[in-house]
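Before I ask anything, let me first share the structure, which is written out below as structure tokens.
Only one protein chain is missing from this complex, and each of the others stays in its spot.
Think of it as A and B in the order they're written, each chain with its own count starting at 1.
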Amino acid sequence: MSKKSNYYNILVKRRLETLKEYLYLLKQNKLTFAALIIILFLIIISIIAPIIAPFPLHIYGAVNPQDKLLSPSWTYLFGTDEMGRDLFSRVLYGTRISLLGSLIAVVMGLFIGVPLGLTAGFYGGFIDELVMRIVDMFLSFPPLLLAMAIAAFLGPSLQNAIIALIISWWPWYTRLIRGQVVSIKEREFVRAARAIGSPSWQIMYKHILPNCISPVIVQASMDLGGIILTLAALSFLGLGAQAPIPEWGLIVNTSRTYFLKAWWYGIFPGMAIFIAVLCFNLLGDGLREVLDPKTKKY
Amino acid sequence: MLSFITRRLLLGILTIFGVILITFILVRVIPSDPAAQWVGGRATPKQVEAAREELGLDKPVYVQFEHYIKDLLRGNLGYSLMTHQPVVEELKKRFPATLELVFISCIIALLIGIPLGLISAKDKNSWIDHFSRFFSIGAISIPTFWLALVLQLIFFMILGLLPSGGQLSMKIKLFQNVPHITGFIFLDSIITGNFAILKDFLKHLILPAICVGAYTIGLVARMTRSALLEILSEDYIKAARSYGLPERLILYSYALKNSLGPTITAVTLAMGYALMNTFLVESVFSWPGIGKYVADAVVCLDYPAIMGVTILAACAYILLNLVADIIISLDPRVKL
Partner (left out) sequence: MSNYFEIKDLKINFETSEGIKNVIDINELNLHKGETFGIVGESGSGKSVLAMSILRILSSPPALIKSGKIMFKGKNLLGLKEKEIQKIRGKEISMIFQDPRSTLNPVFTVGQQIINVIRHNKFLSRKEAEEEALRMIKLVKLPDAKNTLHKYPNELSGGQRQRIIIAIALSCGAELLIADEPTRNLDVTIQAGILKLINELKEELKITVLFIANNVNLVFIVSSRVAVLYKGKIIEIGTSQEIKEEPIHPYTRGLLGIVSPVEREIKNLAEATLKEGIKAENSICPYFYECKKRIEICKKISPNLTKVNNGHWVSCHRVIDREVDNESTSISH
């Protein structure tokens, strides 16, 4: 076995061990563990939604006017909407949209924010000042406000809502990682790398990044809950997914028109949002408890 | 100290300028034509052209920006495409209602959230701690607009206890002279001693206030708890105990004073989020504030209105942060 593959084997083993340790610690907090299970459950649903939905054709179209606005029954578990579509199937499919959309938003936010923060922290000086001023400007808005304004001006659609979210969230990661970089930059191993003439990008990505990526990952996973909520809120306002996409927030919005006739309409999709966001927040909270530097003070 | 304030103020103004710049850039990105929006769907091309000239959209970009800044400084935010009234007037009309809602919600949220966080930290890992932590996370996870619908469902449709919307019921509006001293119904009714109006107002306020305040309660409780826990594990608390100081003093005087900094930060953050929540809640409860205004504006793509609200909200948020920074700087540990 070559030296390199040996090295990677050891790395992988060590990563797995830390993972096992985290899982063990997580298991101790029953609430967090339950949240994790539900999230896995939701992920599975989002993948197999079109298969398990009782009325897959109802997800997008297939108007069924004779069955409109029926209350929940054994055929239509969550009832039907004004076009006769099965709400249960639509809500199931909505899982996919919410989870995937939020994931894309977070990942893209990281893709933009992390390199920017790395560069700003590493080079310092003018670049740092410039980037951080821009970041501060973005961070002076509460996220929903910024996302709302951007989505409004880009034109209401699911894609634009996700873009708006990306634009609203990347500055948080830039600031977080820049702070980490600034403190790591002065450490011995970085100086050593510089001394032997490693190119800057190598120092940044091979040496500095691995050491400061974990708080960012933790923050990103904690953000997922908030992003799902904001995406739903945007759709609720009419700025996100448009009909006939079965996005949860949009369904809740549509249900308002029929509030008096079909009160059950908006309850279930809203409940779905609540459960998803709650579980992600519980998980993030549990993660944070586990990863906090355990200064055992007595 | 004064230099600190002026420095932060200047920074704030710079940030607001950045906000204006961003919003201006956003307008340039609109795919739809504001001139066409202005004249409506059935206008002739000539009318659209005329509108374009009138709105100044035919001039080069930097000229437009110059006009924009000049207008802003004069307090002119353009005309709301929905109502054809000046945006500033619309905002002036509606802002007090939102301000009142946010303010009262936040006060209630603080009155509930801080004690909750305190008890949680004091009796860590007791059943009340677990309950309040779950409750807090639930509060920040619940979709505000859904909570609004659920509450409306329960209290209006099913129980018939509370009204479905508005600030005051029709009866009061028609038969009573609603006083208009401060512009805030809560204060005005107390000042004039008109408790019928106050009661009616509170009945209308309670559901929107719960929705707007839910996230705030959760946030404040969590931050208070974590701040206090960290403080209670500090050495000076142990030392204070070793000198024989009573636990009550240690908690309410020593620990609490140390937690003021993070708590203030939490409160201002929470007020910012509460303001955002009004966007989602006001239209459900027909609360006549800027939240409903912007929700309607979004539907009709009334860009001047959206921009106006964005700038207003951003300014409010920046102001809140400035206040928080000033209060934190009063901490003797902070070296100015």
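Note that in this section a contact is a pair of C-beta atoms (placed from the backbone, for glycine too) under 8 Å apart; a residue touches a chain by one contact, two chains touch by 3 or more.
Source: prediction; values computed, not measured.
The residue from B:D71, B:E234 or B:D296 that touches the chain not shown here is B:E234. Residue-wise, the contact with the chain that is not shown comes from B:G244, picked out of B:G160, B:G193 or B:G244. Touching the missing chain, out of B:S80, B:N258 or B:N277, is residue B:N258.
Although one chain is hidden here, its contacts on subunit B can still be listed: residues 125, 233-236, 238-246, 249, 254, 257-258, 260, 331-333.
Throughout what follows, only the chains that are shown with their structure count from here on.
We define each chain's centre as the mean of its Cα atoms; on that basis subunit A and subunit B are separated by 24 Å.
On subunit B, the positions that touch subunit A within their shared complex are 15, 18-19, 22-23, 26-27, 29-32, 134, 137-138, 140-146, 149-150, 152-153, 157, 233, 272-273, 275-276, 279-280, 284, 294-295, 298-299, 301, 303, 306-307, 310, 313-314, 317-318, 321. The touching residues of subunit A, when paired with subunit B in their complex, are 31, 133-134, 136-138, 140-142, 144-145, 148-150, 152-156, 225, 229, 232-233, 236-239, 249, 252-253, 255-256, 259-260, 263, 266-267, 270-271, 273-274, 277-278, 281-282, 285, 297.
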